[in-house]
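== subunit A ==
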Amino acid sequence: MLKGIDLAVATGELVFIIGPSGSGKSTLLRCCNLLEEPSSGQVIVDGADIAGGDVDLNRVRQKIGMVFQSFNLYPHMDALGNVTLALRKVQKKTKAESNEIGLRALKRVGLAEKAKSFPNELSGGQQQRVAIARALALEPLVLLFDEPTSALDPELVGSVLKVMRELRESGMTMVVVSHEMGFARAAADRVVFMDHGRILEQGAPQKLFGSPEHARVAEFVAQISRHD
Partner candidate 1 sequence: MELQRLAFSFFNADVASRYWPQIVEGFWLTTQLGAAVIVAGIVLGLALALLRAFHFKPANFLIVFFADALRALPPLVVIILLFFALPFVGISMSALMATWLSLSLVLAAFAEEIFWAGILAVPKGQTEAARSTGMTRAQTLMNVVLPQALRLTIPPLTNRMISITKGTALGSVIAVHEIIYHASSGASEAGNPTPLTLGALAYLVLFVPVVIFGRWVETRFAWKR
Partner candidate 2 sequence: MEQIVQLFFNMAILERVGPFLLRGLGMTLLLSLVIVPMGVISGAIVAMLYSLRRRWLNWLLIAYVDFFRAFPPLVLLLFIYGGLPFLGVDLPLFGTVALAFLLNTSSYYGEIFRAGIESIPRGQTEAARSTGLSGWQTMLYVTLPQATRNVLPDLISNTLEVIKLTTLASVVGFSELLNNARNAQALTYNATPIVVAALAYLALLWPLVRLVSRLEHKSIAVR
């Protein structure tokens, strides 16, 4: 699926991954926290190779946050419960401590007053923001976003992008797979273009969108711009 990937992300960078469907963008992202296992090669997080096999994967995953396209909130718990579950069970924090941290995370995404609401009472955009809070609560080193706005109604996309922009400003390292080109142009440090499982080109957004080297990239950018 993926061929010869060599990608490095520096602390505080926002890396955007774009490309046609089936190019392997999601697969690459999911390799980062080993939801997909690479058949060969290394995945190095904070100095350690997590694909190595002698690493406590669960411990490592606490440092890597992930936000999914379909939110994947737990329907049987309220927003605060969703955010604090891992704090209580994995980090073994007390209920009081967890709730405090959870509320802070919810406040950061602007949903502190929805702490007691259940997922089915929230709009799509609100659900996704709760999902971001859930990832943030563990204080990760990096946040992975797998098409975070693709399942949202257009009018709700803005609220989620706003939170992502704020996270970027606060210095969070982020890797984002998405079609939101406007966001990429405005906020990304680096844009990576993938096709057929390979990285064709990567560079600053101005370069990639303005004067790309590969014809395929130019073609893709032109197509997308038509819809922007």
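As a selection rule, all candidates are chains of the complex that A comes from, given by their letters.
By definition in this document, a contact is a pair of C-beta atoms (placed from the backbone, for glycine too) under 8 Å apart; a residue touches a chain by one contact, two chains touch by 3 or more; residues count from 1.
Please read all numbers here as calculations on a predicted model, not as lab measurements.
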{"item": "Complex partner of subunit A (touching, any copy) among 1 or 2", "value": "1"}
{"item": "Partner candidate 1, residues of subunit A touching it in the complex", "value": "33, 35, 58-62, 64-66, 68, 70, 72-76, 85-86, 89-90, 131, 134-135, 138"}
